[in-house]
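If you scroll down you'll find the structure; I have some questions about it.
FYI, not all chains are in this one, though none of them got moved.
Order of writing sets the chain letters: A and B. Residues in each chain are counted from 1.
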Amino acid sequence: MSEKDSMTTVMDNNAQWQAAFYRLRSNKAFELFVVGIIIFSALVIGVKTYPLPDALLKAVIVMDWAITVIFLVEIVIRFLGEPDKKRFFRSGWNIFDTLIVVVSLIPIEDSEMALIGRLVRIFRVLRMVSIIPELRMLLNSLLKAMPQLGYVLLMMFIIFYIYAAIGSTFFASVNKELWGDIAVSLLTLFRVMTFEDWTDVMYETMKEYPLSWIYYLSFIFFTAFAFLNMIIGIVVNVLEEEHQRIAKEEAEAAGEATVQDLHREILELKALIIQQAPALARSEEEVGR
Amino acid sequence: MSEKDSMTTVMDNNAQWQAAFYRLRSNKAFELFVVGIIIFSALVIGVKTYPLPDALLKAVIVMDWAITVIFLVEIVIRFLGEPDKKRFFRSGWNIFDTLIVVVSLIPIEDSEMALIGRLVRIFRVLRMVSIIPELRMLLNSLLKAMPQLGYVLLMMFIIFYIYAAIGSTFFASVNKELWGDIAVSLLTLFRVMTFEDWTDVMYETMKEYPLSWIYYLSFIFFTAFAFLNMIIGIVVNVLEEEHQRIAKEEAEAAGEATVQDLHREILELKALIIQQAPALARSEEEVGR
């Protein structure tokens, strides 16, 4: 056998394997099995938060490794099943899945690193989103709505920052823990925005600055109004998209005429009548002669 | 009389009885009477929560039995009035009504069972929903909206679960009662989502983990955003249904022409003109001759 032939055979073999893996990963049962493993891994994470007898603790550690191995195998299958290897790592979810598995594989003894290991195991639950298409779509739609909120969030941050600067300038002497510097002031204002014991904060400063209720009420008014505007912005945006989608669907619906179709028809009619007009005119002339 | 004749007579009798019961249960006065009894049973339940003198307590027990008997009679009437006996138990509400009455009939002495007996009596108030069609429709529309929320609720549960796992991993040492295991962590996070003294929870963990405010703020942000999306999803859905309903109504409205009707009319016009064209052409030709 020539070297070239053997290469071709290898490639043919590869293509066959790839197709087999592709079929496997597209299999509904395979997907359900992976979802099942993710749920199981979530349960294992939950169980680990309870005080466990030693025997169960050992079992949990074994299960943990088994889950890691299964995830590794699954990702290898998905990678081998991918026709275009380069495209595999262009998907953010594939990179996320691979990272989670790779970090899980690193043996960690150090107590600080152990925490990171536990965190990584917790984030495995997010694989649910990468596996179930509906959840992936939901997350994408959430992310897509983000940039539209950008300027409103910037505006809100400016409001927060100005109020926090004023707050830490005037109220730092009243309560160091709430208004000590601009960072804690921002946190305090977020607390006020959620109405969490905000009157305790206000009554305290009102003892020294009796007019400070203006500060709190105006802040609540501004943030509530900005928030309201944000929601309305999203709703209007969503409705507009809906409107366009419906309009497009209606236009595409087979057999249904639109106003544009009517327009075309009427123009054709007109052309027809105009075409007849000279004929008539001529017939009239001829008759008239 | 032959056996067959007697059978027919019995069946005729049955049919007559059934028709009579059907008329009775369709009677508006009968329905109002049942609604009255349900309201009365609700009042009896309310009265029982107050400390009562012995005489009144006895009266209440008698009333309780009277209500049970009336409900039993009502259900028997509704069952006998049903033309198709099998269909009766296909309605969830009929099964619910029957169960409530049957369990009320079981005499219970055991203190633990007595509580269940009291619960069943409380659930009698729900019969209001089974009797008043508007409330039944309202509940159905609530239930119909459920599956659409399914994936958003799943997404929210994933967010909750991940944060609860992180919380019980890191904060269990800070406060066992709030972050001891994943179950109490989930409850604590629900509390944070409702803004209920959430800063107390945060300030406590911030003593040990000064950066834990990121945990709380990101959690609030994610859940608020997911919740917002959920509401928008429902609103868009409801509006879409409204839109389709209105479009359908408009199309069905007698005497009102739609764009499709116009299209048909114009096509007919065209056909007419084209039909005339050869005539004209011919007339032209003839005249020309």
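Simple rule for what comes next: a residue touches a chain if its C-beta (ideal position, glycine included) is under 8 Å from a C-beta of that chain, and two chains touch if they have at least 3 such contacts.
Remember, predicted model here, so these are calculated numbers, not experimental data.
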The full assembly in this file, of which 2 identical chains are displayed, is built from a number of copies equal to 4
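The criterion applied here is as follows: only the chains that are shown with their structure count from here on.
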Turning chain A onto chain B by a C-alpha fit takes a rotation, in degrees to the nearest 5, of 90
Chain A to chain B: how many Å between their CA centres?
-> 30
Contacts from chain B onto chain A in the complex sit at residues 151-152, 154-155, 158, 161-162, 165-166, 168-170, 172, 180-182, 185, 195, 197-199, 213, 217, 220, 225-226, 228-229, 232, 235-236, 239-240, 243, 259-260, 262-263, 266-267, 269-270, 273-274, 276-277, 280-281, 283-284, 287-288
Okay, in this complex, where on chain A does chain B touch?
-> 42, 45-46, 49-50, 115, 118-119, 122-123, 125-126, 128-129, 134-135, 138-139, 141-142, 145, 187, 190-191, 194-197, 231, 234-235, 238-239, 242, 246, 256-259, 261-262, 265-266, 268-269, 272-273, 275-276, 279-280, 282-283, 286-287
